[in-house]
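One chain of protein is taken out of this complex; the other chains stay put.
All chains are identified by letter, namely A, B and C, in their written order; residue positions are counted from 1 within each chain.
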Amino acid sequence: MFRLSENPINDNDLKKLTLDDECGGFVCFEGWVRNHNQGKSVLKLAYEAYPKLAEKEGNQIIEEAFEKFAIKKALCTHRIGTLAIGDMAVWVGVSAAHRDAAFKACRYILDEVKSRVPIWKNEHWTDGESGWVEQE
Amino acid sequence: MFRLSENPINDNDLKKLTLDDECGGFVCFEGWVRNHNQGKSVLKLAYEAYPKLAEKEGNQIIEEAFEKFAIKKALCTHRIGTLAIGDMAVWVGVSAAHRDAAFKACRYILDEVKSRVPIWKNEHWTDGESGWVEQE
Amino acid sequence: MKNIKVLFFGKLKEIWENNHLNLKTESSNIEELYSELLKSASSEPFKSSIKVARNDEFCDWSTTIEDGDEVAFLPPASGG
Partner (left out) sequence: MKNIKVLFFGKLKEIWENNHLNLKTESSNIEELYSELLKSASSEPFKSSIKVARNDEFCDWSTTIEDGDEVAFLPPASGG
């Protein structure tokens, strides 16, 4: 399941929902707000989404992951709103019987979410300026 | 750092040691004891290591990961002794500025640990038998 | 004449100085609507990088628009 969250991401809760007794492998990715990006010193940032389309596209990506890889559970939550340095921006977790599927599915979900889900990052820099971030 | 642990793995503590303010990406892998393996129903299992050589080889693998990938921190702990279903057998965590290095290094460390570090798995099956597990 | 609600996201909000517009148009598809909207843009974005959606579904530039539609213009995603 893919969700947008206006509140801090609780990775422990998400992890509990993703683990499975039949699964030998769990892989997760966490994206954190860094204190710098593309050479600029970052103060905070805001993520804006097109919510209805974002949740639809996010869930579509997770369904694709289930079709492509032998996985048992997969969750992704993306934070929206204003975030500070050290806040978690995105969490992706996958359980599978074998490690290969878990790694590949986690990477697939993350990459597709970053490129396809309508979410935009607006950074506030320490020089007082702000701007919309282009894809890296 | 690579460590063997006779006690349950505390993933929260390991994660805190691996996160880094400068890093946007954190990837971790957790290997759990499954209730089945290669078609057999598993009751519990035991990991035996050659401790001195295992820690040496594990740390060598982590050094290699630092040479190959642009990562900031990397930790791996492998449990030894008797484990029950639902216990964590291995934890690998990596922090990096970018997701690609974090994923690749985590996978590299896990794969190399599984194939090179002198640790052996002895499974106890629900049929009362036990045996040494060959590499999958 | 059709009543269309237009949504702008990310940097497109700044280019049109709005996050949405309600307008009456004779345009028959999204491509024509966009050309019309360009007249009120403060700069010209890279059209090839823009994705379009109609009523909360991704669609093509050639998609026909109807009275009451909500049309969204989306710059490249930058989540994660």
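Keep this in mind: contacts are C-beta pairs under 8 Å (C-beta built on N, C-alpha and C of every residue); 3 or more make two chains touch, one makes a residue touch a chain.
Bear in mind the structure is a predicted one, so any value in this text is a computation, not a measurement.
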item: Partner chains on view for the chain not depicted; value: B
item: Residue among B:L14, B:C28, B:V90 or B:A105 touching the omitted chain; value: B:V90
item: Candidates B:R3, B:K40 or B:K56 - the one touching the absent chain; value: B:K56
item: Hidden partner chain, residues of chain B it touches; value: 31, 47-50, 52-53, 56-57, 78, 89-90, 110, 113-122, 132-135
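The criterion applied here is as follows: only the chains that are shown with their structure count from here on.
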item: Centroid spacing, where centroids are CA-atom means, of chain A and chain C in whole angstrom; value: 26
item: Chain centre separation in whole Å, for chain B relative to chain A (CA means); value: 24
item: Touching two or more other chains - residues of chain B; value: 99
item: Touching two or more other chains - residues of chain C; value: 80
